[in-house]
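A single protein chain has been omitted from the complex, and every remaining protein chain is retained in its original position.
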Amino acid sequence: MKVTRRTFVKGSAAVGGTLVASRFLPSGFQTLLKTEAAPAAAPQEEWVPTTCWIGKQDCGILARRINGRVVKLEGHPGNPLNVGTLCPKGVAQIMAIYDPHRVRTPLIRTNAKGVSGQWRRASWDEALTLVAGKIKEVRAKDPKLLVWQKGRSKGKAFYDEAFVKASGATKLHHGAFCSDAGYRASEYTIGMSGVLHPDFRHVRYLLAWGWNITNAGGNQLCWITWPQQLSAARERGLKVVAIDPRLRGAGPFTDDWIPIRPGTDLAFALALCHRLIAQNTIDREYLRRYTNAPFLVQADGTFLRIDGKEQVWDEQRGVARPYDAVAVRPALEGTFTVSGAPVRPAFQAFKDHVSPYTPEWAAQVCGIPADAITRVARELGEEARIGSTTVIDGVTLPYRPVAIMAYHMAQQELGFQAVRAMLTVMMLLGAVGAVGGQRIDVGGWAIHENFEKLDRIKITDPPYNIYLKDSPYFPINSNNSSLVARVMLNPDKYGVQDRPEMLIVHMANPMVSFASQPDLIESYKKFPFVVVIDPWLSETADFFADVVLPAATIEKYEGPSKASDQYLDGVALRVPPMQPLFQSRGDIDIYLDLCEKAGLLYGRGGYLDHLNAALKLKAPHRLPLDRKPTVREIFDRWAKSEGIAEGVAYFEKHGVKVKGPIPAAKAYGYAADPPFGGVRHRFYGEALLRYQAEMRARGAAEIYWRDYTPFPTWRAPTMTASPAEYDLYLITYKMIEFKQSRSSFIPLLNELAPRQRLDINPRTARERGIADGEEVWVESHHALTGETRKVRVRAHYTQAIRPDTVGLPHHYGLWSHPGAKGQGPTANALLFTGEGYVANTADQSFHVKVRVFKA
Amino acid sequence: MAMRVEPLPYRVGQISTGTLLLIVVLLGVVAQGLYAFSRQLTEGLVVTGMRDIGTMGGPAWGLYIAFDIYFVGVSFAGITTAALVRLLNLHALRAVSRLAEVLTIIALILAAFSVLPDLGQPLRGVVHLLKYARPQSPFFGTFTMVIAGYLFASLVYFFLDGRRDAAICAARAGRLQWFYRLWAAGYRDTPAERERHRRVGFWLSLAILPMLVIAHSTLGFVFGLQVGRPGWFSALQAPAFVIMAGVSGVGLLIIIAAIVRTTLEAQDRLTPEVFRWLANFLMVLTAAYIYFMLVDWLTATYAAPLHESRVTSALLFGPYARIYWPSVAALVAAFYLLLRQFLTGRYSIAVTVLCGALVNVAAVGKRLLIVVPSQTHGAMLPYPSGTYTPTWVEYSIIGGLIALGTLLYIVFTKVFPVIELPEARQEMGHR
Amino acid sequence: MARYAMVIDLDRCTGCRACMEACKVENNTPRANFWMYVFRFEEGEYPNTRVWFMPRPCMHCDNAPCVKVCPVGARYKRPDGLVATDFDRCIGCRYCEVACPYGVNYFNWKRPERNQYLDWTDAEAAAVLAPYTNGAVPPYKNPDLERAYGPERRRIAGGGHLKGVIEKCTFCVHRVERGLQPACVANCPLFALHFGDLDDPHSQVSQLLRRRSHFRLLEEASTEPRVYYLGGKPPGSDTRQIETIRARA
Partner (left out) sequence: MRATLTRVIVLAGLILAAMSFALALPLRIPGVTVFATAPAGSDGAVPYLPALFILGIMLVFLAAVVYELLPDRSPPPWPPAGAGRRR
């Protein structure tokens, strides 16, 4: 950094000498001279701890900085998430920092929207004034008309919480394209927020259910953490069964591949339940004590309640008693009569419910041999070791070393119920919250507010907001932006009055990364004013932004982020390893200034006030509400408020604060006090029936309410009604080389996988005369409207996919970055959204029937 | 002195318009080659069709190396013919011995030049080879024996062998008289001198023959010692290289002899007898090469290891079949024609020339097939097969080299009698 | 003197190719050069498909064909077992490359400014970044790579130095001499790569090789590689590469 006059002169003389030499010598001659440059001064080498910016979980990073220039990003050895390692994206993001095609200054649009943008460079002051003025104008009408959409933004407290609350904006997020169907199912059923993952330290039998072991993350955490735990578990003897239409490179980690037909996971899970009951490998003790399985269900499907209390059948006394009565011995099976009416325990009802779901039946539906199902059920039953216990942290706990890892597979038309059925499998085995068993949230056993919220049905009268919250269409609602697009194109159909006036897109690129691209392209034209906050000119910005605000990449303060791998607890902070490049700025800086200019920053209810709450700042570290702090100061206060005396300097030095091991009482539902947070798991989803009744009463069509059933119930997915010529299932998947749709322009990564490809079984391809690497058309069909969409891609032979299934990775389809041109289409151009292609929770399905033919 | 206007024999010193035109065209081709080379020097070898073996799916050696081998191979003809004439007293072939020597020298110069564009750092190549070359590397032989030893020995032989004719030429006035005098180096064709030259020639031939075997074998060793490249590792490489060198060299010599015979009106010296000898020589060599090829075939198809058989199938049925089979066909056809001539005793210069052309086409093809397929299809790890399409730069440089060789040959024929002057003429030059 | 070797645990490798990227950034290797390459393999037919992965660094053979054939001694074997390439010596004949049965050599086909990611002869790109990188090409240029290493003080580290010379995996000699692990080993998210001294019986590599069965690639070529694979088996005749990287310079 410090350049004295002397070193400068010396340096320039050396440079000058080389220049002169190169002027007069043919370059060949120079190569004869050894040119080991003796550095005038040893370069100043520093290591800056920070966190990964490209992935979802903010792995710990040590940035190597030479004379102020970052030359490498390495894994932070002290961060429990990644233990000194990085995935390919984590390493290669260094080229994203130095990308000359980043947005370098704020941009203001000079041409019409809906086509590729032309821009005028603007000062930050001009751009922010313009945006803030617009925010003020819109908020004056109705804050809800300001829509704030995020993709993979970090620092939730600053954006999702403080900004959204301070501005009153309508928030859109990406959950409905990720795994939110699974979140809703788990929140409603178990009370935990998450999908499903095992207690890797103790698990011995794992169903990797649609889990892309070698290429994508898993429940809540990024790819790097889960495979590390999987690999360690396998070395301890873990057996892995992959239930997936595509092997997804899980080869060395899979003992048994069950290539299930796409969209039939629910049938498989129901057949497993059928077998578990038939085998009598059931943890009755757990079902009785911690679930509503013994609750008596009346003929109409509702619980028998006396004085508002659910009843169970006491086996010893032969009468119905409140479930929480002293010394009650609830029956699980049988049919009883109470007050002349027939009742049966929910378990009995379930037993009756699954009796037709035999392995032979499921084998037909799932396109796999029946004995695969029986085998898995048998092994599950054996490996669950029902009745066994083990000691953890001095506490004796049930030991059920079987679990499911499922995450993105939740995004299918029957996703909500499929995940509920998987949870039911685990409930039958008593594995939920047991050692080695089923886990849901890496954060420990805490009951999510949705456990109660979703039980209390809330369906209101119109008008509804743009994502149909509290509507009879999608009463359990995962906030699907693609569905928003459909709604905005036809608001009256859904009783929506709001016409959003302004959209702030933060680190999202809906145009490419959300399903049903044609709908999105149409609907985003309807936002009168669009602001994009992004380091790159995303396709969304290119077509629709009025203003683009250049955000920094890794070179900023951001966080705090959880650094827990489900065993160690920690917290990390992103620290800028160098100054923001060009005129880009840290996102939090942008929000602070924007709020200040829009009059949202100061005072009660302002951004700073909400920030105090969101960051849980304690006095005396709370932010004063009348002064704009620097971002570093905010984090300094936060760190001190967390009891870290050095403040932010601690993170600038260490990067991560490891708090220590997560105690058994937090990790295991059984060890929690009270066990499982004091709730009874919803083996029987009574509220779902009540949802259905309410929806029907409000005149919602069957397509909306048909999956609101108390037990997961199989039906054929809508897509199967497509004509027979659409004979293939399309699935989508992730590649380890890229993160979502915002990294395929990084040259270090895209040389690994430069083009979109259609995974196809060679048998299927040869039947159609398609050679490996040949161009083909993939045409999708909407089973309800008959609409077709098609894209052209190259075929990629693989024996690791079902012959009736083809697969397309996400990540491609960008057009505005020169480094991503010609990579081929996004899978989202083929997918449909709306009724038939979303779950009952508005979650996007990533399945569609297609036909493939030679181009 | 000025009254002597009698022209030098074999049109030395006379340049017709046709020749001039040819020279201009050749210069143009050389210039194009130089331009291509300059592009390559600036941008690097990326302008060629070569790429890395393995993930890039390319051959690291391509046209340059193939033609390097070809040029070295062609050089076989000269010294062999000269040596045979010398050692076996084959007077019938005396007339082509200088034609052959020139061919050898020019071919070796081209061989040296064709390595340079193949090097990533040509300048370093020259300096570092002199400075650091390692005897352990099979390249050492090519570089020292072929380029230095073989070329130098040929030059020495050529120089000594040409002194008599130089002395004859030097007897006439002309712009190049100094040159002839220099070359003659005081030669007066006394019996003592003749005897001395005969003796030297004999010993030189004796010394050069093993050089020749070593040189062509070392080139074979460049490939034959590589266990890592299926299709290369074979004891047969060295002898096969010697034989193939003979085939292409003699073939080209036949063509050159035929051209010289008509253009320089040397029918009296380059008699059908000469061509008969060359044809039979070529027949024997071709037969030997076909034998090697059959042995190679049998070995490569009967019990070849996995990777060997992959290369073989790429050659026989894969992307290289369209070079392989025409090459084989050319060889077999040439052999058939030569054998028929031999059996019937009816020799035709035209047919012999055709055979020379056929075997040279085959030689170029076979050279390419030795070099490239083992790289693109000889990976021992499951890399995808590679491809190789030479670019305009490679074609231009090789074209430029061939043009340069032709040019040098033409220029030489214009400054020196390319056929040894007959005994009868020596009186004229003798003062 | 240490006897360095790499041990690769195929039971752990997920084929993520993070090692390739770590290598690229650490060593500044040019576009399409993969000193570390990860094969993704498929065997058998649906539904009995086997998928597995195999990293391929330079094998640093004890009987290295490349060292044997190098005409100028640019490729040489160090006493600690590393097979090094002196880029001040190399003449660019690529004989090492054709001699190597593993396909680990990469030639600098282009001049350095065009060889890296993005074309740095593009004046705009260069000018835009110059204030932040001081004109370094690539922007993450590692200064350690210019220095000389080993008792022989030869420049053998890193890649992309100059046009027309051969380069390959150095086992990160510049890191190893500082007591660090090679970049790929240090970064492997699955801890599938190990590096250490075979002469030290307590080193992790020695212990792993004692404890577990292992193989080396193409033992039949008697190259005596210094890279050992644990678990699995060498690729066979029915092993197909999938998701092949086809990047060309």
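Going by the order they are written in, the chains are A, B and C; count residues from 1 in each one.
Keep this in mind: a residue touches a chain if its C-beta (ideal position, glycine included) is under 8 Å from a C-beta of that chain, and two chains touch if they have at least 3 such contacts.
Since we're looking at a predicted model, the values are computed, not measured.
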| item | value |
| --- | --- |
| Hidden-chain contact residue, picked from the options B:Y132, B:W325 or B:F412 | B:Y132 |
| Hidden-chain contact residue, picked from the options B:W178, B:W203 or B:Y291 | B:W203 |
| Residue, one of B:A148, B:A304 or B:L408, that touches the chain absent here | B:A148 |
| Interface residues of subunit B (partner: the chain not displayed) | 129-136, 140, 143-145, 148-149, 152-153, 156-157, 159-160, 163, 185-186, 192, 196-197, 199-200, 202-204, 207 |
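Keep in mind that, in the parts below, only the chains that are shown with their structure count from here on.
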| item | value |
| --- | --- |
| Chain with minimal offset from the mean of all protein Cα atoms | C |
| Geometric centre distance via CA averages, subunit B-subunit A, whole Å | 69 |
| Centroid spacing, where centroids are CA-atom means, of subunit B and subunit C in whole angstrom | 40 |
| Sites on subunit A at which at least two other chains make contact | 31 |
| Touching two or more other chains - residues of subunit B | 121, 124 |
| Subunit A - residues contacting subunit C, complex | 31, 34-37, 39, 43, 66-67, 69-75, 82, 84-88, 90-92, 94-95, 97-98, 100, 104, 213-215, 223-224, 227-228, 231, 234-235, 247, 249-253, 257, 259, 578-579, 581-582, 736-737, 747-749, 751-754, 761, 763, 796, 798-803 |
| Subunit C to subunit B touching residues, read off their complex | 32-34, 37, 39, 41, 56, 65, 68-74, 89-95, 97-111, 114-115, 163-166, 217-218, 221-223, 235, 237, 239-241, 244-249 |
| Touching residues (chain side subunit B, partner subunit C) in the complex | 42-46, 50-58, 60-61, 118-121, 124-125, 128-129, 131-134, 136-140, 143, 222, 225-229, 306, 375, 379-384 |
